[in-house]
Structure formats: C-alpha cells, structure tokens
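Every protein chain except one is present and positioned as in the full complex.
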Amino acid sequence: MTPTAGLPDTRGAERAPGLRGWLLMAPLLAWLGAFVIAPTLIMLVYSFCDRDELGQVVFTFSWSNYTRVFDPTYLKILLKSVYYAAITTAICLVVGYPVAYWVGRAPERVRNKLLALIMIPFWTSFLIRTYAWMTILKSEGPLNSLLLYLGMISTPLDILYTPTAVVIGLVYSYLPFMILPIYGSVEKLDNALVEAAFDLGAGPVRAFASVIAPLTRPGIVAGVMLVFIPAIGMFAITDLMGGARVPMIGNVIQNQFGQARDWPFGAALGMTVLLLFAATFWLTTKKDPSAT
Amino acid sequence: MSTDAKEVMVEVRRVTKTFDEFTAVSDVSLEIRAGEFITLLGPSGCGKTTLLRMISGFETPTQGQIFIAGQDVTHDPPYRRDANQVFQSYALFPHMTVKENIGFGLRMKKVPKSEAQERVREAIAMVSLGGMEDRKPSQLSGGQRQRVALARAIVCRPKVLLLDEPLSALDAKLRHAMQVELKHLQQKLGITFVFVTHDQEEALTMSDRIAVINQGKVEQLGDATAIYHQPKTTFVANFIGQANILEGRVVSRAGRKVTLRLEGGPEVTLLADDLPDDATTAMISVRPEKILIRKQREESDNVFEAEIAEEIFKGATDQLMLRTPGGLELWAVVANESARQATVHKGDKVFCHLHFDDIVVVQGN
Partner (left out) sequence: MKRRLFGLIFLLGIFFGCKEKPAPTPAASAGPGPSGSGAPTADKPKPGKELNLFAWSEYVPQEVIDGFSKETGIKVNYETYASNEEMLSKLLAGGTNYDLIQPSEYVIEALVKQKKLAPIDWSLVPNFKNIDPKLKGLAHDPENKYSVPWMTGTVGIVVNTDKIKDPIKGYKDVFQKKYKGRIVSLNDSREMVAWALEASGLKSNDITPENLAKVKPMLAEWVKLVKVFDSDSPKTAFLNGDVDIGVVWSGEAALLYQNNKKFSYILPEEGAHLFIDSLAIPDSAPNKVGAMMFMDYILRPEVSKLVSEKFPYTNPNLEARKLLTPDQLANPASYPPAGERETFRDIGKIASEVDKLVTDLKASN
C-alpha cells in the first residue's frame, strides 16, 4: 500500500529480517544447526532410548534414563560439581577482577601486551598445561622442593590428587574466561566516572561497590557464566589433577559415552545439565535491572 | 561563608608536574582567594587541566605543594579533599537516577538521610531540575546533564568547586545562558570557583580573576580588564582578543615617556613603566579598537597617516587593514554606528590617533 513497497529492505531494521538479513545470517544459522541444534536433538532422542548388549542405541521409548538421573548418587555428584564450580567461579572473580581492571586501565600500548600475556597459555595444548601443573604440584615437584628449601614446611604438601588440586586446575584453566569479559567492560568504563566517585568522597572500596562494580556488571555476569558453566562439566582436570577420586558430573557423562557404554543415560544426564544451564541463564539475565 | 578577599582558599606553591619527558606544569605558584571566581585560561595542552587535577587530587605534583584552606593536601586522595569537580564530560553515573547522582556525595559522606534528602531537593531546585528527579542521565539533554553535574558537586558544599571546561559540550546559545547562570550561582553560594577553559570570552564574562596559562606557566594573573587592557606578553595579548604586536627601536626617552620608531612606520610615544633603562628595542601591543580613525587630523598623543588597504564587514563592526606609507600594516576596528553615516572605505587616506594608555609594552614569547 505504499509506493516504496518495492524496496522492503530499506525499512528492515525493526521488522523481520529481509532476504539480505537471512543471507547474512545463513553461515551462522548453518553452523548453529549443524553443530548445536542437530547434536542436541540427537542427544534428546537418545536420552529416551535404550542400549543393547554391545552398547548400541536401541530406539525404544523409555523414561528410565531420566528416572536414573534422579538417583541420589547422581544428584549428589551434580551438587558436588556445582559446589566446585561455584568455588572456582568465586576465586576466578576475586583473582581475575583486579587483573582485568588493572589491564583495562593500563595505557593502551601496555594493554595489548598484557592481554597477549593472558592469551599466551592458550597457544599450548590444554592437556600439556594440565600436566605441567601436575608436575608443579606433585610430592617431589618444584613447589614442594621450594617450600622445603625455604623451610616453610617440613614434609611435602599433599596437593596433587586432592580437591585443592582440582580447584587450582579449574581456576587456572578458566581464569582467562573471567578476565577477558571483565576487561571488556572495564575498558569501556569512563575513567571520569571513577574519578567522579573519588571526587565525591568515595574511597576505593565504596567507589568500587557503588560505581565500578555496577558499571562493569555485564562483564562480571559474562565472566561468571563463562567460568561456572564449563567448570560444572569439566572432566579432564578432575581425572588428571584430582586423581579421578571425586567424580564430577562431567566425568560421569564422559564415562557413559566411553567405558560404561550407556549413551542413552549419558544423553539424559547431558540434557538435564543443559536444562539446568538454561534455567540459570534465564534467571541471571532476567534479573538484570541495569539494562538501560 | 567568608568572602574576605584576603583569605587564601587554595594555594599552589611552586608546583611542577612532569609526565615522562613532558613538563605539563612548570614551577607554578598561584593563590586563589576565598569566594572568588578564578579562571585558568589557555590553549589546549597548556597545562591548565593538569593544574586543576592536582588541586582536585587526581594528579600528584612532581614538585611543590598544594594547600586547601591552609592545609597541605599535596598527597591527599581526592576523597579527602574539600573540593569537588564538575567534569568536562559531566561523568554522571549512568546507572543512577538524577536524584541518586546528586545524593551520591552525601551518601559517601554519610550525611543523615533526612538532611541529605533536603539538601538534594534544594540543589535540584537551585539548578531548576524539578520533575527530573527519577530520570536516568541518558534521558536528559546536554544542558540538563550539565545541571545535574553541577548540583551533584555543590550539594556537597565544598570549599572549592573545580570546573573543567564544563560548558564546552553545549551549543553557543546554551553556553551563554549557562555562563550567566554559573556566575550567579557562584555569587549566591559564595564558593570559590576554579574554572578551566580555553574560551577567552567565557573567561572574560565570568571571572573575577583570570590566570592565563601557556606552556605550563602562568603568563599573567589579573582581573579581566587588566588582562585585556594591559597584557604583559605577546601571548596574552594575542590569546585574549585581537592585538597588533609591533616592534620598534627606542628613539628617545624622557622619564616614563618613551618614543619608539616602528619598523616601516611612524614614531609612537607611550608611557612605559617596566621597560628596562638600557632597552634599545621594545614590543608593543595595540588593540585594534583603540586606534581612532578620522579623515582629518585631530589632537591626540600620537597621530600618523595610513591608507585603508582592506575592509572587512563584520556586522556590528568593520575590520580595517591599515598600511602606513612606510609599509607597516596593522588592524583596526571601527563601529558601524549608523549605516547612513559616511564612514571610511578601502583606499581612503586616513589619520590614526592613539593615546599613550592604549599602547602597552609587552614581552615577546
């Protein structure tokens, strides 16, 4: 009904994406479809199936995998995973925030170098870094040797293969995922706002609590999600640094696809954890009042 | 609030600030009196903002001391100084409402809630922001944000209010209105204002005193008229208003009376107080509007002939470029008093008249 009807995409901003929009999104949609949606659907289907003697998936409908998920054994493991992930997230936040803040406030030429330093560990394989930590923490490793040499301890500390080692490994692995989003927020933070807070009588602590933290909240939320969620599902560190003594939900799921040969149950566990993540995500984003 | 002109509110004592190799502020001393409106005026990069930030506490002097109300605050952090700043970008907290922004300082100073509410209400009224209390900064116009920033600072009742080019983001009309408003507010509150700007007109409009700053040094400190009429240096003469800077040889000297022969031009006589006895040359500044132009020779301290080489219509005034027979060029400004009145035009031979007082000896930079 308008004379410009022939040019629909000039008004596309508030409407459904036009053909051009879809074309631009196509690679992303294809990627999501192939690597996120399709595997998730496959898992969803598997989670209602059964397994045969060889461990092959048998397509018969059953709720039994889900009833097994709510067995106290697995609930306990899930809770423990959440507990370790929460500790990890808290430490990452406490350690990572000052680093991110400091880097974000550094002069620009220094900033890129500091960021590179944070990224450098990623150039090495994750497993190699984990083994390096095992070497550091072992009974006859450099850390214990140093502490013994300095006379700070008289017998080697028992760190490797303890929950402490797991948390150290998790914090080490996920710290950059906390630092980077917070850094992004800090970098955008107008220094004048911080100065204004100081100027108006706020000491460092209160300036942080009332101005800096609220204004870098998006980075904090992103960092917490990026650490907490994968930390729940992590299995390699628990196996290697924790001596596989305390299984996390990630280990249990991994095991179902490996040794236990029970893909349907593994899928059911995975779907449950996925739902949990989705619920957490929904809760944290819903309660965001600073969205202006 | 004391407005005793003798009381020094802020003292900057031999302060130097260097950043790596660059000296931003170089051995500056400055006394700011209680209740006065002082402007730090200078081009960008001259060090005026650094000086202000050392008073507010965001920078620490490399050398020297800063006193506020007689107290050495050189190494005190901003939050322990009885000074508040209005930032160039306003620096309003985006996650707080107008009311919360204004009340921030009082919360930090732990002012009792009821008193704080009252003071916030007052401040809001003072800057005419009634009805905006619950808006977020993003919902305000530039002028309104400016007022919030102002209210947020004055609600704390600081001894000194530091303003860092607070009007530069506003359009010309609003800026003029705010200049007057700020001046009134300052008079009403009696707070010492330290105002930083690069806009000479703004400085002249509002200030009790102006400190002209160039390359990290105070070139001249004085009230607006002194700065304008008796610039001490070519920089001040040029930076504030327009000036003809002319150089001449000392021809004769009788007490204060000095006669100079200008390069390629006539001789002028002036009253010089600070010209050294042994000076053989001198630089002078002559404001264009001080040159009286007539078609006939009239009685004056100095008279010389010139031709109008250029005429530029400027609305209220005409700007004329004069050329003396010897080739000296200088600018003059005449008022367009009446369109009907015959005035001078390009090509006319005219007589230029200059009073002793209107010729100022300046130091070169």
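So that you can tell them apart, the chains are marked A and B in the order they are listed, and the count of residues begins at 1 in each.
Convention: contacts are C-beta pairs under 8 Å (C-beta built on N, C-alpha and C of every residue); 3 or more make two chains touch, one makes a residue touch a chain.
Computed from a predicted structure; not experimentally measured.
Enquirer: Using the touch definition from the header, name the shown chains in contact with the chain that isn't displayed.
Expert: A
Enquirer: Out of A:K80, A:R105, A:R129 or A:R206, which is the one that touches the chain we can't see?
Expert: A:K80
Enquirer: Could you tell me which of A:L160, A:I232 or A:V273 touches the chain that is not displayed?
Expert: If we include the chain that is not displayed, A:L160 is the one touching it.
Enquirer: Determine which one of A:T40, A:S139, A:T164 or A:T280 touches the chain that has been left out.
Expert: Checking each option in A:T40, A:S139, A:T164 or A:T280, the one touching the absent chain turns out to be A:S139.
Enquirer: With respect to the chain omitted from the figure, which of A:F70, A:F126, A:Y149 or A:W282 is a touching residue?
Expert: From the options A:F70, A:F126, A:Y149 or A:W282, the contact with the absent chain belongs to A:F126.
Enquirer: Identify the residues of subunit A touching the omitted chain, counting contacts across the whole complex.
Expert: Residues touching the hidden chain, for subunit A, are 35, 51-56, 71, 73-74, 76-77, 80, 126-127, 134-135, 138-141, 156, 158, 160-161, 235-236, 239-240, 243-247, 252, 254-263, 265.
Please note the rule applied: only the chains that are shown with their structure count from here on.
Enquirer: How far is the middle of subunit A from the middle of subunit B, if each middle is the mean of its Cα atoms, in Å?
Expert: About 56 Å, centre to centre.
Enquirer: Can you list the residues on subunit B that touch subunit A in the complex?
Expert: Residues 56-58, 77-79, 83-85, 87-89, 91-95, 104-105, 107-109, 136, 138, 152-153, 156 of subunit B touch subunit A in their complex.
Enquirer: What residues of subunit A sit close enough to touch subunit B in their complex?
Expert: It comes out as residues 190, 192-193, 195-203, 206-207, 210-211, 214-215, 290, 292.
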